[in-house]
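Here it is: the structure, laid out below.
What follows is chain A.
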Amino acid sequence: MRVLLIMGLVAVLAACGQTPRVELRPSEPAVSYAPLRHPFRDRQLYLAPDSPALRWQNANGASWLDPITRTPQAVWLNSPQDLDKVPALVSEAGQQDALPVLVAYYVPNRGCSDFRDGAPTPAEYVQWVDRLITLLGATKAVVVMEPDAIPADCFTTERAEVLKAAVGKLSEAGHFVYLDAGHSRWRSTGETAERLIAAGVNVAEGFAVNISNRQSTEDAHKWGRELADLTGDREFVIDTSRNGLGPPPGDGDSWCNPEQQGLGEPPTTKPALEGVAALLWIKPPGESDGICGGEDTYLFSPRQARNLIMRSPHVPPEEREAAATH
Partner candidate 1 sequence: MRSGTRGQRELLCFVTVGLTVAAVGQLILLSLIRAGWEAWLANVVQVAVTLQLNFLGNRHFTWCRRLEDSRFAGVVAWWRFHWARGASAVLSVAAFPVLAPRLGHSAAYWVLLAAGAVLNFCTDRFWSFGGGGVRPVARVLCVLGVLAAGVFVAARYLDVFIVLVSVFMLVVTVTTLGFQLYRWWRPQPEEPDHRDLVDPPRLPGVILVPMRFEEAVAGRTLDRLATLDHPNYLVVPIVDHADDPGTAGIAHAKAREFPGRVLVCPYPEDIAVHNKPIGLNAALEYLEREGVRFEWVGVADAEDLFHPDLLRVVDHRFRETNAAVVQSGVQLMNFHAHPEAVPRGRGRWWRANLTGWWRAANVLEYFKWFQSRLKLQAAAGVMPLGGNTVFFRHAFLRELRDRYGSCWDGGCLTEDCKIGILASVLGLRVEVIYSHELVTREETPTTLAGLLRQRVRWMQGFIQVFREGDWLSLPSMTQRVLAVYVLGFQFFQAFAAAFAPVALALAIWHKSPVVVTLLATVPLGLGLLAVALDVVLLRQFSRTFGIKARVRDYFGLVVGAYPFQLVLSCAALWAILRHAADRTDWVKTTHAGAHLKPAVVAR
Partner candidate 2 sequence: MITRLATVPPPMLSVRRRLVASAREWLRRHRGDLAVLLPVLLAAGLVHAIGMSAFPRYVDDPGTYLSQAWSVRYQGTLSPYSYFYDHAPGGWIQIAMWAWLTDGFGRYDTAIGFGNEVMLLAKLASTVLLYTLGRRLGFSRPGAAAAGLLFALCPLAVMFGRWTFLDNLVTPWLLAAFVLALSPKRSIASATGGAVCFAMATLTKETALVLLPAFAWALWRNTDPHNRAHSLTVAAGAGFLLMAMYPLMAVYKGELFEGPGHNSLLGTAKWQLVDRAASGSLLNGGSVMRQMFTDWLAQDPVLLLGGLVSIVAGFLVRRLRPIALTLLIGWLMMLRGGYVPFMYVIVLLPWSALLIVGAIEAVWRRWPRAGVALAAVAVFGAALWPARLYPMVTASGPQPLRAAEQWVADNVPRDRVVVAHDSIWVDLVHQYGFQPRPIIVHKLDADPAVRRELKRVDYLVVPNWYYESGGGNYPTLLEARKHAVAAARFGSGGDGVVVYRVSEHWRP
């Protein structure tokens, strides 16, 4: 009996002494993120003096194309030949005192087509990036890296390594890298975050959402914000070139030159969206998505451009009217 009593007493005393350990002793973070540099702040976007749309406009005297041609857009670098236009771009950007937005689109096995597209080898890709850095020289540009490379099915650790190397070089050279992360209806944020981290998003400026896609800005923002939370609160940009009407109905091939599409919000470096560095037109509007939807080209198509302007809720009614009637 006495033993029980003593045991009970000990238990009571010990229970009184028991207080949970609530202080934190954080360990070193597994991934360390470079400080953000906010490249878009107080900058204006570079408007290219030459583009397929502008050439067509000039050739056909189509002033109705103004909503597209007068809006800054990204410049795509898809091959070694495309690098040749970089020196001109550099000098013009200098004259405009504007921030150029480039899209690097030359990763090995681009399009997951058995290495037929993109750089033949990782080494050549890195050389290509080196050349880009050399050509850019002192001009610091925003480089949107490799649309679809990260969410693609053929993403591998090798690709991650290549991207990481490229991101590292560009960032080290002072450029502002945004890795394409896909869009809100493709991969989950968790998986995308893992791939982004593997691809070196920690040294990049952030990631890009919705490139060439038509998810609404709200969805893209929601998704991007979640992703940013998982990737050390990196900034991100949203491609609003063609998302004025949100995603077209249906799935499967509906992404390719759909009837239901319109220009999205005009690009801005002061978006009122938390975590978003800029709204950009990354995909040049009017460019055909491919041989589908009545198009037989990958190049600029006035029909697509007209459609985009005419249906856009962000274009003033008279300009829409102009596009519709010409």
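Basically, a residue touches a chain if its C-beta (ideal position, glycine included) is under 8 Å from a C-beta of that chain, and two chains touch if they have at least 3 such contacts; residues count from 1.
The candidates came about this way: all candidates are chains of the complex that A comes from, given by their letters.
For clarity, every value in this text was computed on a predicted model and none was experimentally measured.
Any copy counted, the candidate of 1 or 2 that touches chain A in this complex is 2.
Residues 4, 7-8, 10-11, 14-15, 17-22, 24-27, 30, 188-191, 193-194, 197, 222, 225-227, 229-231 of chain A are the ones touching candidate 2 in the complex.
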